[in-house]
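Single-structure report; data block below.
Of the protein chains in this complex, all but one are displayed in their positions.
== chain A ==
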Amino acid sequence: MNHWLIAPILIPLLGGVLQAFMGYAPISLRRTLALGTTVLLLVSTIVLLVMADDGSYRLYAFGNWEPPFGIVLVLDRLAALMLVMTAVLALFAHLFSIGGADEGNRQFHGLFLFQLMGLNIAFMTGDLFNLFVAFEVLLIASYGLLMHGGGTARTVPGLHYVVLNLVGSAVFLISVGMIYSVTGTLNMADLAVRVLLLSGEELELVKAGGMMLLVVFALKAALLPLCFWLPKAYARATAPVAALFAVMTKVGIYAILRVYLLIFGDDAGALANLGMDWLFPLALITLTMGVVGSLGAQSLKTLVAWQVIISVGTLLAPIALGSEEGISAALFYLLSTTWTVAGLFLVAELVASQRGSALDKIVTAPRMRNRTLISVLFLIGAVAAAGLPPLSGFFGKLLILNSVTSGPEMAWLWSVLIIGSFFTIIAYSRAGSIVFWRTVDGHIEEPKPLGGNLRAATGALIGLSLVIVAFAGPINEYTDATAAQLQNRAAYLEILQTPMVGEEN
């Protein structure tokens, strides 16, 4: 039992509850408290990262109910990495929202913090049903955030998003029910033990349940053919919300990594590598689809939204192959792409705020204000996203390319990834040259000055791709260790033997 593990859930919960009760307090007070909560959350996740770096598993059992009977939180390297990634992203997105995006709805900060709570529960939980609850917590907050800021343009994509996710939840429940009816447990570690004991009809039931679970996670991760809801919804959300949503698809990827490596991993007997042969081609098609979409994008935000889909494809391809190097490379790229894409959403918002009525559409328009700063930020972000040297996207993609062993998979992955990256560069250069260089004479009314926190938040998120390059060695060591830990199933199963409070003697 380690009580620190509950901190990343309790901090946003208490902060969010506080916000819910002070909707009518002065906005500066609410902002300070909300930002303080996010900073506190970041500190707690860094503490957990340092703790998890020793490679052991830590457990928190709710109500001191010993697993597999109670719900547990489990901290390992992967969970800690996801927590820190989310907390850093959340801090800068939150900072950006204080530039004015949080006005218009008194509960913005509360929803934002509840969303973080849902994300953190999803990353820490060691129980399949608790994962469902975490998904619901983060989804219901995301419904509110997606609608934030009003405007009729958001109603229809929001409706699609909500209905799709409700169907996803129903499928999740059905698969959980199927798995429970056979194995009699929902604790992930216990499930990993029980699936080895199944045979005959029971095996088929769990197989069906596992495949349905993959459908749900693919919907969250926006894998083709379940990705068409994403570009519209993300492109129309408020910028800091879209930036935070960059991590939402990664929750699906995290769930695939966690559940399919632990329960249906290499040692799972008849269920080994369930669904992974489907995942690889789908990931490559998703990547292609994302590239095609970004070439056809008519606004910067849509372009970045398609970049989210490209990164999902790029991430799931090495994960589906399942080698240790591949997973390590995917985790490195995950870190890079999440921050970069979020930064690009913020850049697109800055562009939209400085171009008058042209907003972020990829059309010629009068020269924008603050062009130098914004164009440099866009350049760095685009280079990192497309995967050109010397920024982090390049190293991430290089690691992924390096991790495949030769064979038909290598031919497919190399050709799709490299040709895809080439067309991504074309998409970004087309967008960038039209928006920043091809200007026409005209007058745009003086926009609101760019606030310091807007510049700082965007600059920091984009600049993180430089930081990742500077610390590429340590980060890569960490992801290598994470991948090794994920492949070692036996160590995870030992959490079932963790003594509860009062048993330690």
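Here is the rule we go by: a contact is a pair of C-beta atoms (placed from the backbone, for glycine too) under 8 Å apart; a residue touches a chain by one contact, two chains touch by 3 or more; residues count from 1.
Keep this in mind: contacts and distances are computed from a predicted model.
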Chain excluded from display, named as in UniProt, from "sn-glycerol 3-phosphate transport system ATP-binding protein", "Amino acid ABC transporter membrane protein 2, PAAT family", "Heme exporter protein B" or "Multisubunit potassium/proton antiporter, PhaC subunit": "Multisubunit potassium/proton antiporter, PhaC subunit"
Options A:Leu166, A:Leu196, A:Ala272 or A:Ile419, residue touching the unrepresented chain: A:Leu166
Considering the complete complex, of A:Ser181, A:Thr364 or A:Ser433, the missing chain is touched by A:Ser181
Using the document's definition of touch, tell me which of A:Thr86, A:Asn120 or A:Ser299 contacts the absent chain. A:Ser299
By the contact criterion defined above, which parts of chain A meet the unshown chain? Give residue numbers in ascending order. 129, 133, 136, 140, 143, 147, 152-153, 155-156, 158-160, 162-163, 166-167, 169-170, 173-174, 176-178, 180-181, 184, 186, 236, 298-299, 361, 363
